[in-house]
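Excluded from the complex is one protein chain; the other protein chains are retained at their positions.
Naming follows writing order (A and B), and every chain is counted from residue 1.
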C-alpha cells in the first residue's frame, strides 16, 4: 500500500532574503503554517545558478551563493494550493520543481 | 542505454534511535548487509515533521529535530524486498518514499 503524492523542491540561494530573514526560512514557516506534513532543508556546499528578481528582468549571478534546498511532500492538490501561497516567493527562487513520489509511510487515513 | 530502477528515500530525525545507535545508521547498516549497490546519508539544517511511534498513535513533534535523509537506488524487486526487512524501522521514520529513476551508470550486467 502506498499513496501517489508530489514532492516539491525549492532551491534558493542561502543569501536570498525575504523581509528580515532567509528566504528558505520563510518557505519553511509558510509550510508549517499551511500544515504540510513536514519540510526539510538541505544546505549545498557548491553551486551556481540564476535567480530573477521580483521587480524586473535583471538576472542575479549567484556564482558565489551557496544553494539551499527545501523539500516538501504532500498530496498533489495540497502542493498546488501551497504553491499559490508561495506566488510572491517562487520568483526569488533559483529553481522550483515538482516530481512524483510514492509515499509508503506514514500512510494518511482517507477521510470517511 | 539505461536501467529503470527505484530510488528509496527515508527521512528520519537525527535524534531517532534504534537500540543503541542512530536510526539512520541502522538503515545504512541493513542496506549494506542486504547488499544494495550503495546508500548515502544527507543531513538537513532545518525542518519539521511528525513521526509515529511503533506502539501507539501518539505523534512525536520533531520541530526541534533536524532531518536526516537516507537514499538508496536499486532495482524495484530489490527495493521492495529491502523494504520488507525495514518493516520494524519505517514506522519510526518521518517519511518513506520511492520514485522512478533511470540509472545510466554503473549499468549492471544481466545475469545470463
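The definition used in the following text is that a residue touches a chain if its C-beta (ideal position, glycine included) is under 8 Å from a C-beta of that chain, and two chains touch if they have at least 3 such contacts.
As the structure is a computational prediction, the values presented were derived from the model and not from experiment.
Between the chain not shown and the residues A:37, A:73 or A:94, the one that touches is A:94. Even with one chain removed from view, chain A keeps its contact list with that chain: residues 9, 11, 42-52, 62, 67, 69, 83, 90-91, 93-100. Hidden from this view is one chain, which touches chain B at 2, 5, 7, 24-25, 28, 32, 37-43, 68, 73, 99-106.
Criterion: only the chains that are shown with their structure count from here on.
Fitting chain A to chain B on Cα positions gives a rotation angle of 120°, stated in steps of 5.
Between chain A and chain B the centroid-to-centroid distance comes to 21 Å (mean Cα coordinates, whole Å).
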